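Shown here: the complex without one of its protein chains, the others still in place.
Our next item is subunit A:
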Amino acid sequence: MRKHPFHLVDPSPWPMFTGFSTFVLTVGASMYMHSYQGGGIVLSLGLLMVLYSLFVWWRDVVREATFEGHHTTPVQLGLRYGMILFLLTEILLFLAFFWAFFHSSLAPTVEIGAIWPPKGIEVLNPWEIPFLNTVLLLSSGASVTWAHHAILAGNREQAIQGLALTIILAVIFTGFQAYEYMEAPFTIADGIYGSTFFMTTGLHGFHVIIGTLFLSVCLYRLINYHFTRQHHFGFEAAAWYWHMVDVVWLFLFVCIYYWGGA
């Protein structure tokens, strides 16, 4: 019998396999970006391997938590610390690209006309799709909070409704963002404005897609009775992640769309 509350994991092939998958992905991406023959195939293979790794590894974590009872209170505390530190690294990643944006926009060089937005760039109106997307994301923040309180109250039906609505709003956000990208009057090749705009908003867009997948997994688990009133950290982590994505968007809207486009 175990005399401690910690989870000593069984030997698993997934850390090694995930490492190998990311290696294939990186090599494939480098080959593709340098137009090597077969680069696209290696890149696709790497991407599929990484997606497979993510699926099987997290499937095992869900099994350990839900069916094997390894996620005791101290283990959950460790998961909380881990998630907080992960979100901190995410914020610092965004900070780096915001830094690039402010570096370029606060003291615009003479090569781009010494003004921001650079001379010749036609910017997007922040009060059209960007503002609509802001309202959509804030609404999804409210609906995910509704789902969280419903789980705490033991109201499974409303939790499913709130979470499903959050996912629908997230998908609509991504659709509008894709539409805006197709309609944008500038491209990523249009100097520093295009580079910083598409890098920051694109990175955020990827995070929205990941957050949508995270919430979708939670919806699947909620429907399949994986969560209880006392034990639903998978959902809480997804909600924390979603709120982070929401807050980053507010900074993007204010700094890049509104201030940077004025």
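Note that contacts are C-beta pairs under 8 Å (C-beta built on N, C-alpha and C of every residue); 3 or more make two chains touch, one makes a residue touch a chain; residues count from 1.
By definition in this document, contacts and distances are computed from a predicted model.
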item: Chain excluded from display, named as in UniProt, from "Cytochrome c oxidase subunit mitochondrial", "NADH dehydrogenase [ubiquinone] 1 alpha subcomplex subunit 13", "Gaa1-domain-containing protein" or "Exoribonuclease phosphorolytic domain-containing protein"; value: "Cytochrome c oxidase subunit mitochondrial"
item: Touching the absent chain when the full complex is considered, from A:79, A:192 or A:215; value: A:192
item: Sole residue of A:25, A:42, A:136 or A:208 that reaches the chain not shown, by the stated touch rule; value: A:136
item: Contact partner of the left-out chain, one of A:181, A:240 or A:259; value: A:181
item: Hidden partner interface residues of subunit A, rising order; value: 32-33, 35, 39-40, 111-113, 118-122, 128-129, 131-132, 135-136, 138-139, 142-143, 145-146, 149-150, 152-155, 158, 162, 165, 169, 181-192, 194, 198
